[in-house]
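Note that one protein chain is taken out, while the other chains of the complex remain in position.
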Amino acid sequence: MQTPANVSRPRGSVWTDPKVRAWLFQIIAVIAVVAIGWFLFDNTQTNLEKRGITSGFSFLNNSAGFGIAQHLIDYNESHTYGRVFFVGLLNTLLVSVIGIVLATILGFILGVARLSPNWLIGKVATVYIETFRNIPPLLQIFFWYFAVMLSLPGPRASLEIGQTFFLNSRGLYMPAPSPSDSFVTFFGAVVVAIIGIVLLTRWSRARFEATGRYFPVSLGAIPLLLVLPGLAVLLTGNPLQWSTPELTGFNFRGGWVLIPELIALTLALSIYTAAFIAENVRSGIMAVSHGQTEAARSLGMPAGKTLRLVIIPQAMRVIIPPLTSQYLNLAKNSSLAAGIGYPDMVSLFAGTVLNQTGQAIEVIAITMSVYLAISISISMLMNWYNKRMALIER
Amino acid sequence: MSTHTFKPDLPPPLLSVGVLGWLRANLFSSWFNSLLTLFAAYLIWLIVPPLLQWAFIDADWVGTTRADCTSGGACWVFIQQRFGQFMYGFYPTELRWRVDLTLWLAVIGAAPLFIPAMPRKAVYGLGFLVVYPLLAFWLLHGGSFGLREVATSQWGGLMLTLVIASVGIAGALPLGIMLALGRRSDMPAIRVICVTFIEFWRGVPLITVLFMSSVMLPLFLPEGMSFDKLMRALIGVILFQSAYIAEVVRGGLQAIPKGQYEAAAAMGLGYWRMMGLVILPQALKLVIPGIVNTFIALFKDTSLVIIIGLFDLLNSIKQATTDPVWLGMATEGYVFAALVFWIFCFGMSRYSMHLERKLNTGHKR
């Protein structure tokens, strides 16, 4: 301030008072946003009226009248648009879950491989990562769908594995299990085995703390999981009946089928996302300084325990946040299904349903809300995790 | 007093250096490592020779029709015959020089920005950013000053991909910077507006944004005002991308030490001068690698415009593979598309890594 303190402030200086300015600025901004919102809303109203579209969500109760190639819940043409939405949502979730599992496994293997002291393994992993993360996912989906899946032979010339799995241009056919009479016993045995493992884990931990001797849980868990259910099978017979696909006429009947769209989509998304996960894993491991390994080794800890007790707990803190955002990306990229007609939420709902009903606003709003809800809940979960796991420092 | 005579440096034992030492240390240091080496070698043997066989040894390179592909390998004749379409879409053949000229102007115009010693770089850069888009639009679209009009529906191929990506990033940058400033603002209302805007676009897939801009935008606008398909896609892309740019810029703003803000305020600079003269020039320099990375993501994402029926590189190739004359060329087509995308993305990612290294050394204390 150039004015000395004893000089009274001239009138009118409220306009240069930062506080007043801030208030004014914010009020103007809010008014502008509301005005734009009203402008859009008003235009939409008139446009809808002109086109004779009634807004509202009642269309969800109308019968859809089209078939869907893959539905996890019961569905036929007479079901409503509302049900179409759930069919699509479940299909989206199916692709996302399979994709996330595959991408995580592949990504961790590649990330570790890239850091391997083995030169050749490191190079192979690098080439993989640099190749697949620089090609658009949609292009990869097209490749797997149009160039690979659709150019497979037809059902009569299927590629087969041991008369049980059949791969052809209509998808991958595999035996489907259904529970038989002895399933209950089998299931009971599995439950008992799991309870046993939980108890074993507790006992092993207590014993370790009391005596310092560590009993590897897997040493007991694996036999437990094999023996108990195995015994159940021996005593009461096969718990599952398998219906194998059989070629009748021009196509297969029976068993389960993974449609080619699903295969192409999950393959492409897993391969693409794995390249990014591998980079996250690599930088997570590299973020743990070499001094940590040296300190643990100098205390006489073997390599395996060093990895398990010192390196991994620290690396995971670094890996998990970017990993979740890769999961989110994969879920969002599953919307690329629209490119090959896999019946996911976007292609079914924002595609077919929108075209049939013309309810653009409602359909897009619902679709976007679902993604927003997923994103927001995951990022909230992430913030909570970060707060909990942050290394305590001054 | 004695002087110590140092022993001469000896060569290391044979097993630890040279080819043998390298092999032992990097490939066969333990039985497990040797196993891994064999596994990797098997993988390479499984993939590389058949690929080379298909792509080069058995491939057909010359000819004009499908019938010329007889060797059983890749039929590059297909790519060669349709190359023009893949690059320019349906842009009239006799006017394609305009596209080439636009590209050359970009290269020549941007070149001085990469010369480290160039004086007044910022002024030149800003001027280029204002003049070039106008010039480019006039060259590509025409319709005035003696150039024949080429409607955007005729644009396509790699050219359209580049147009969408560069317009997307150029439009998203200013918006993204404003959003980032807003998100860091002291004013709660501004912050809430910006955070909501950013998180909204970051939470939804681009494909739904494209759907939205193609079906909802016409509803949002008053009677008589309408955009063509490309314009609608661009608006969607810009809004979507600006949210990502905003987050990158925010990272840069956070990296600027508090002392810089205090020093600027102490000099009596107001908010806009402080940001424009002190903070942003530093922050933007820091985030160039991040911006290049979002550009790579956007470049890959442009392929999504296929969903709303624009003919970018990927869609041009997809259409060509469904041409009855060239049926069964899907593999060649997609491999070619992958190669083009890969060259661009890989090149840019190397550039961004190079920048990052350069910035890191500049900031080391």
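By letter and in written order, the chains are A and B; residue numbering begins at 1 in each of them.
One rule holds for everything that comes next: a contact is a pair of C-beta atoms (placed from the backbone, for glycine too) under 8 Å apart; a residue touches a chain by one contact, two chains touch by 3 or more.
Following the convention adopted for this analysis, contacts and distances are computed from a predicted model.
Engineer: For the complex's missing chain, which UniProt name, "Formate dehydrogenase subunit gamma", "3-oxoacyl-[acyl-carrier-protein] reductase", "NAD(P) transhydrogenase subunit beta" or "Amino acid ABC transporter ATP-binding protein, PAAT family"?
Structural biologist: Checked against "Formate dehydrogenase subunit gamma", "3-oxoacyl-[acyl-carrier-protein] reductase", "NAD(P) transhydrogenase subunit beta" or "Amino acid ABC transporter ATP-binding protein, PAAT family": the hidden chain maps to "Amino acid ABC transporter ATP-binding protein, PAAT family".
Engineer: Given the contact definition stated above, which residue among A:G52, A:P216, A:G249 or A:G291 touches the chain not shown here?
Structural biologist: Looking across A:G52, A:P216, A:G249 or A:G291, the contact with the absent chain belongs to A:G291.
Engineer: Since one chain has been left out of the picture, which residues of chain B touch it in the full complex?
Structural biologist: Looking at chain B, the ones touching the missing chain are residues 1-4, 6-7, 9-13, 16-17.
Engineer: What residues on chain A make contact with the chain left out of this view?
Structural biologist: On the chain A side, contact with the omitted chain comes from 208-214, 289, 291-292, 294-302, 305, 309-310, 313-314, 317, 391-394.
FYI, only the chains that are shown with their structure count from here on.
Engineer: Across the complex, what residues on chain B touch chain A?
Structural biologist: By the definition above, chain B touches chain A via 25-27, 29, 33, 36-37, 39-41, 43-44, 186-190, 193, 199-200, 202-208, 211-212, 215-216, 218-223, 296, 300-301, 303-304, 306-307, 314, 318, 321, 328, 330-331, 333-335, 337-338, 341-342, 345-346, 349.
Engineer: Tell me, which parts of chain A touch chain B in their complex?
Structural biologist: 22, 25-27, 29-30, 33, 40, 43-44, 46-48, 50, 116-121, 124, 130-131, 133-140, 142-143, 146-147, 150-151, 332-333, 335-336, 338-339, 346, 350-351, 354, 360-361, 364, 367-368, 371-372, 374-376
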